[in-house]
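My structure is below; once you've seen it, I'll send some questions.
Complex shown without one protein chain; remaining protein chains in place.
Moving on to chain A:
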């Protein structure tokens, strides 16, 4: 990559490590000092292809191949207009066709094939789809959203982990400090020989260490992809089957202590319905029929007419 150089002044990266190559819309390279020199007036023609250029459009060349720089530039511009999303289409097939069309436009513009016609197509598209373009401008694509979400999650995880370790360390430090203070206090006050106190302290210290060690090991048990926590033994025998008699449904029998009530369907035929108010069309909308009220009234009237004796 050191042999990259300015085509005009022939300076290379090797000779001048701080060389900055610039590229404009036509995809031809110039170094920064040449740009400053040639475009003093703010605009001019490309040295290699004579395209009229503006100085403000010069950018630092990111890639080794300047055509890629040019393509990316064009692509960004095209994608600003062609910003439909996959849910703007009824089928995946159409979306893919659309993507291909976009690609075709970018390809043509980059390789200078039918530039005028392509530009016309773009303009026509822009006019036709002004609303959609405006609407989609602010929206991220679904993929971008997903990515953002993942990044956010990652960040949160890291933050949480950092806090946890920090807290843990602090807690340990505190415990140790407390232990030390306790030793000093005891040495001050107690009448027991110092060696014994020291031994006790050492004991406690190791206990503390062990505790910390244990705590570290207790941290959440790993759960397998099968959903079974690590370390749990699993019985391989099949679960014992409990045999029981199957439940069978029996219709309940209700004794009404009265004459049999006619069926709902038969009410009309038997003439009961002649004596109740006919249902209005607005009642029928809710599923009401005059038979319902009539049936209920008859049930009420008949039940308990022959009370059981004794």
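Note that a contact is a pair of C-beta atoms (placed from the backbone, for glycine too) under 8 Å apart; a residue touches a chain by one contact, two chains touch by 3 or more; residues count from 1.
What we mean here is this: contacts and distances are computed from a predicted model.
The complex includes a chain that is not drawn, and of the options "Regulator of G protein signaling 6", "General transcription and DNA repair factor IIH helicase subunit XPD", "AP-3 complex subunit delta" or "Elongator complex protein 4" the UniProt name matching it is "General transcription and DNA repair factor IIH helicase subunit XPD".
Within the whole complex, the absent chain has one touching residue among A:47, A:68, A:182 or A:293, and that is A:68. Across A:128, A:143 or A:209, the residue that sits in touch with the chain not pictured is A:143. Touch with the chain that is not drawn comes from one residue among A:99, A:133 or A:212, which is A:99. If you put the missing chain back, the residues of chain A touching it would be 1, 62-65, 68, 71-72, 75-76, 79, 92-93, 95-104, 107, 110, 141, 143-144, 146-148, 150-151, 154, 157, 161, 216, 219-222, 224-226, 228, 230-231, 234, 236.
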